[in-house]
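First the structure, then my questions, so here it is.
A protein chain is absent from this complex, but the other protein chains hold their places.
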Amino acid sequence: MTTPRLLQGNEALVEGALAAGVRFFAGYPITPATEILELMARKLPRLGGKFIQMEDELGSMGAVIGASVAGAKAMTASSGPGISLKQENIGFAIIAEIPCVVVNVMRGGPSTGMPTLPSQMDVMQAKWGAHGDHPAIALAPWSVEECFTTAVRAVNLAERFRTPVTLLSDAEIAHMREVYAPPESVETIDRPRPNCPREEYVPYRPDERGIPAMADFGSGYRWHPDSNCHDEYGFPATNNHAVGDKLVRRLVGKVNDYAEEIHWLSEERLEDAEIVVFAFGSVARSASEAVDVARSQGIKAGLLRPISIWPFPDPAVAKVAARAKAILVAEGNLGQLLGEVQRVAAGRCPVAHFSRVDGLIPRPEQILARIKELA
Amino acid sequence: MTTPRLLQGNEALVEGALAAGVRFFAGYPITPATEILELMARKLPRLGGKFIQMEDELGSMGAVIGASVAGAKAMTASSGPGISLKQENIGFAIIAEIPCVVVNVMRGGPSTGMPTLPSQMDVMQAKWGAHGDHPAIALAPWSVEECFTTAVRAVNLAERFRTPVTLLSDAEIAHMREVYAPPESVETIDRPRPNCPREEYVPYRPDERGIPAMADFGSGYRWHPDSNCHDEYGFPATNNHAVGDKLVRRLVGKVNDYAEEIHWLSEERLEDAEIVVFAFGSVARSASEAVDVARSQGIKAGLLRPISIWPFPDPAVAKVAARAKAILVAEGNLGQLLGEVQRVAAGRCPVAHFSRVDGLIPRPEQILARIKELA
Amino acid sequence: MPDSVVTRKGQRLRILLTPRYCKGCGICVELCPAKVFGSEPATGKAYLAAVERCVDCGLCELWCPDYAISLEREANL
Amino acid sequence: MPDSVVTRKGQRLRILLTPRYCKGCGICVELCPAKVFGSEPATGKAYLAAVERCVDCGLCELWCPDYAISLEREANL
Amino acid sequence: MKRYEARLSGLGGQGVILAGIILAEAAGIHEGRQVVQTQSYGPESRGSACKCDVIIGDEPVKYPGVYRLNLLVALSQDACDKYARDLVPDGLLIYDPLYVKNLPERPLRACAVKATETAEGLGRKIAANMVALGAVAALAGLVSADSLARAVAARSPRGTAEGNLAAFRAGLAAARELRSAIS
Amino acid sequence: MKRYEARLSGLGGQGVILAGIILAEAAGIHEGRQVVQTQSYGPESRGSACKCDVIIGDEPVKYPGVYRLNLLVALSQDACDKYARDLVPDGLLIYDPLYVKNLPERPLRACAVKATETAEGLGRKIAANMVALGAVAALAGLVSADSLARAVAARSPRGTAEGNLAAFRAGLAAARELRSAIS
Amino acid sequence: MLSTAQMLEKYYLVDKLPNIWCAGCGDGAIAAALVRAVDELGIDKNSLTQVNGIGCSGRVGAYQDFDVIKGTHGRALAFATGIKLFKPELTVVAIMGDGDCGAIGGNHFIHAARRNIDLTALVINNRIYGMTGGQSSPTTPFGDRASTALTGSVERPFDLCQLAIGAGATYVARGTVYHIKQLQRLLKNAIAHKGFSFVEVVSQCPIYYGRYNDEASPAAMLRWQKESAVSVTAAQGLSPEELQGKIVIGEFVAKDEPEFVSEYQALIDRYGQEAAE
Partner (left out) sequence: MLSTAQMLEKYYLVDKLPNIWCAGCGDGAIAAALVRAVDELGIDKNSLTQVNGIGCSGRVGAYQDFDVIKGTHGRALAFATGIKLFKPELTVVAIMGDGDCGAIGGNHFIHAARRNIDLTALVINNRIYGMTGGQSSPTTPFGDRASTALTGSVERPFDLCQLAIGAGATYVARGTVYHIKQLQRLLKNAIAHKGFSFVEVVSQCPIYYGRYNDEASPAAMLRWQKESAVSVTAAQGLSPEELQGKIVIGEFVAKDEPEFVSEYQALIDRYGQEAAE
């Protein structure tokens, strides 16, 4: 443990990323993610790492992919408009299986919307933003401490699964300061690298968990990553149905089949909860407080807070749906994860919704009022 | 009725768009949407319309928005990679309420994947691709004729709702030829335009259905469309919570509250169907044939085929779920609309899935086999 | 304090200051070739210190980023 | 048909054609300054028509887009 | 006739796509039948094997793919090797013996039509596809020669209609002879 | 003390954010309490009204927003007008009388602290925020003057610690007098 | 020329004032120079369309009584292209920042120049990202500081005018806020020019560029503009070393070439005639 410091969310996120081994950052300024860029600019050269402010977000994502292929743990950060621009290259990182971390510090509204205010409006985009079938991993911190820990985890998951991982922060968490003492060091995971003789390297032949070993460019292991559907050697096979089928299924399966490795939830007072609030990120802070107050008023409320959003925590939600009187999904959007909870609940219990989309996180009493209605 | 012609899907789509009044097209080549670009290049100048091949897809979407603001019914067309690139500007068109049509001729795989082969892998992206809460309208033809009719409808819906509308074709439908005689003329809808005195024009004051009147740039009605959350005058109000809230809710509500105006479904043999196949676009052709065969074998099968995909046809699916023995969702992806059907079915009946993602549309017997399993 | 001056061309030139717009950037104060403007110590806002010195270069009006300066000319003096 | 020639520099130059690679584009046939290549009527593929005319300009090998032509030089003739 | 599946195949440049379109138009427009035409697309169509499928029915053709091929026109060995296996047992194979030297081993009705040679004889090598179409008219019993001829005339680019029709008729005549020979 | 909500407000440039951070560090680091600090962000922070909230508690502070403001420091009229209404009935308002001329009508404990004047007196007009912090230490009973002084020293940019501490102490002294006067 | 009072009355949304720019920011004066140029050209308010980018510079139109579309960051010229092509009778002016046009919008910039589409592109070059708080921009001079380059930028900057020339722009000029009367003239010429016109204005951002580079006073920044300026003609006689750190101002290019929208119109007319015949 280091000594406790008052850190901003974006600051803790950068420290977590650096602790996890990020040594390359490419980005483009945008509120409320800019501090991540500025801190990376300041800190990376001191660690021998590389920082570049690219000409735009498309280029940032491209540079991150390039650096990752050259062996870097690489990251970029942006907010809605920039994240939309990155989608095409995120899709490339997915098909070519290039590990990297994409931070989305969410703000309000479609388009440039409400640039300085928090929202949770990009949570579905984090899964479906890129075209084509693909896997998605996303984490969402609710505190300064979790900005650090989810950043570490995001880097590790990217390396473990060889796929881009999204870190969904928001303007509230990003600019909030709390006291936190980051650990001296953290457990890190490195991408699987080949250790076979060079001639035997088959760059897209998966191991038993569906992940192929990844060589650094320049290491002598020959490798041809490609944006097309490709065979195990990485060469395009755009008209080979069997190859395309196998690849797409493996890409999705390598994550979804190991979802329980990714699932990370916080459960508060769920043991006997009748009304379960489902909330994440900054909104969950209000939800947690509402649950506390409800309990103090004799209402059996509880909180299910996913820290990993994608893959969606189907088992945890199903468990809750089986025994709760009602689930209340509280979100900073007009009902994005609501649909997911409804899908999993599958009619086993009613699913209610609470939205706030005006650039403020809900007041606990707003959620409390809904809990009371359902109790 | 004109005389029947053998038309390609992309050709019929262009004719439908032109019949509906499209007079501006900006695009960038990409398989399998390129014929739309090429035909527009050839046909628009003959009609006094404007065509431009832009430098990229971001620019294409930008030019379409510009032309629409100047009064044009405007369209662009692309496929997965290009559609991903358009997302940011699509978000702009949503918040500034600029009508336009975005054609996505779907192909296989994430990234460039399988460029010449069909898929239905972008159906969730059509709803969630852009960041921020927003409405979505999407249509999907299953035949050459419907390429024409959905194109007309897409233009009309864009004008009716003042929002971008996605037309989800695919490589199969796009390049298929069938005999079709386009009508001599079609019913068209024009965006609401102001007819008040110029001084009284309030550009973002909605009418009773939630849609503000839209003036053409240069018409003397003054108008400041903006990418930020804005007040009724169009001026940014990025820190005004009430204004932001009202805007985001109106944008989503203006479509979702009128979903039944948009819903467009084809129902085959649903009256007494026990096994209902839910399928759209090219896959529905196989599904329909499978249903026919199933019926001929005494299985009570039926087909629910959404032609409008977004807003999702909740009422129709709910109706089916209430009385079917099972719903089989057949898609050219790994389960995108499956989640939607499960959400709506809400446990009222089992929901099964059939996927084909190798760049071929399913063979009817593949779907038939699944129907039999469920029967 | 007079707020107008007669220019070399024989026009009467009135310098109109709108304090509500002025942000006290100091551009007119420092760059007016004739030192016509002063700066209020408390707020930093510009005031007319010596209009009579004005040589009608016209620049303060064009430079002021806040539209706080307007030069009004009476043609027929 | 011989497939080699002695160059001005006194090297033996062998022209190696790989018909499997040749797509019959006609570049060597039309642009060889010495008209060394012919074109098979049925397939359009190149063949060595008159190697002895070769003046060792080296261009056919560099131009052939399909790596169907290799010029092999025996240094110590 | 519920569903008839025809495939025209060869190398890019031999005009099999155009031939397929003409066949589809003959059936769909000139005979008012239901028809769906699809084709292989992309890099394949430049240089390598290339195919065009025409499905004809009396009821709407839903599934646009090939189940059981009734007719294969093969203008290259490659195409013949690749697609002949899709033919139903009583399917018809029309091939150009200039390019197709090895027939598939399985039994089927195979007719050699010297499409390229015949076209060359008429001074338009490029019209081999039209000769093949003539053969289809004569041998497949699928669409009438008359409809096909009208479709050829309608689709031919300006100035080529005469030549194409001549090639078509030559194919028709040659194949009719053949038919009488084999029947 | 379960939850204490403090807001420091003024115009961009008056250093209220830094003051808030120091307050948060005093409570959170030097006294080991639970603390969340948030601030208004964006164009607002250049020139117009600007605020920094510090919520202090003995248990983890979850909701980071303001429910019932216990303390408002207002260094501008604008800020006072905007935020005083959020104060609880027994809340404390500390204001700089140089800028705040009109107090809210509703009853509350209001203390005028000549932050700017005092700072100017010390030759560092920019340290008005530190004077205000001194007053907070004296009047709010929230964190000890000692913790605050340590936080001021630790956060001050190189070379400014001395001046800031002097301003802080001046504010502390002035406010203590005030406190004895009003108590 | 319009007095400020006349200008505000005729062209400004006075109820939106005072503007939000920081004290001493160059944006306000440049906005006024543009309006005065438009007024002198006698262009009808209703036929002038502005496209704004995102950035502090993207707020120009927010105070002015024209049709103004403020698009996404970097895409102003793409929006403008659609407007102009569909409605050629409009005079279209795009106003962008150095980041908006030179960084994220670079591709649309060079292509609008290449096409020689009849637009005016005005770039307010404050050599920094103002709106987002002082990051380096593609025009931040090598070695100058910004929030993402605290010890000095390690990237070479663009010379935006040279870039415009390389891309084929047919009118290219540079001005400064200090040389405000010349700027007005350049803008007038640019708007009047048929084809793609590019005007770069060297401007001041005292708040960020100034703060990071120890020259925070707006007046000092204007003086620097004055002292660094050399005219295009004078610059021709100077060596690259002598030009180091200088701002070359004036017109670099003004030439006639086929203009895109007219060429396209000619295509339409050709078809129209064919149809008529």
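For reference, chains read A, B, C, D, E, F and G in written order, and residue numbers begin at 1 within each chain.
Basically, a contact is a pair of C-beta atoms (placed from the backbone, for glycine too) under 8 Å apart; a residue touches a chain by one contact, two chains touch by 3 or more.
Quick caveat, the model's predicted, so the values are computed rather than measured.
Interface note: of G:W21, G:Y63, G:F86 or G:F158, the residue touching the hidden chain in the full complex is G:F158. When the omitted chain is restored, the residue from G:K87, G:H111 or G:R127 that touches it is G:H111.
Within chain A, the residues in touch with the undisplayed chain are 23-24, 26, 45-46, 48, 50, 52, 54-56, 58-72, 74, 88-89, 91-92, 96, 216-220, 222-228, 235-236. Residues touching the missing chain, restricted to chain D, are 16, 20-21, 23-27, 29-31, 44, 58-59, 61-67, 69-73 (touch as defined at the top).
For chain G, the residues touching the absent chain in the complete assembly are 103-104, 106-107, 110-111, 114-116, 138, 142, 151, 154-159, 162-168, 257-258, 260, 263-264, 266-267, 270.
Note that in this section only the chains that are shown with their structure count from here on.
Steps from chain B to chain C, minimised over paths through touching chains, total 2.
Annotation: 57 Å between the Cα-based centres of chain A and chain C. Work out the mean CA point of chain A and of chain G, and you get 39 Å between them. Within chain D, no positions touching two or more other chains are listed. Multi-chain contact residues of chain E, defined as those touching 2 or more other chains: 42, 44.
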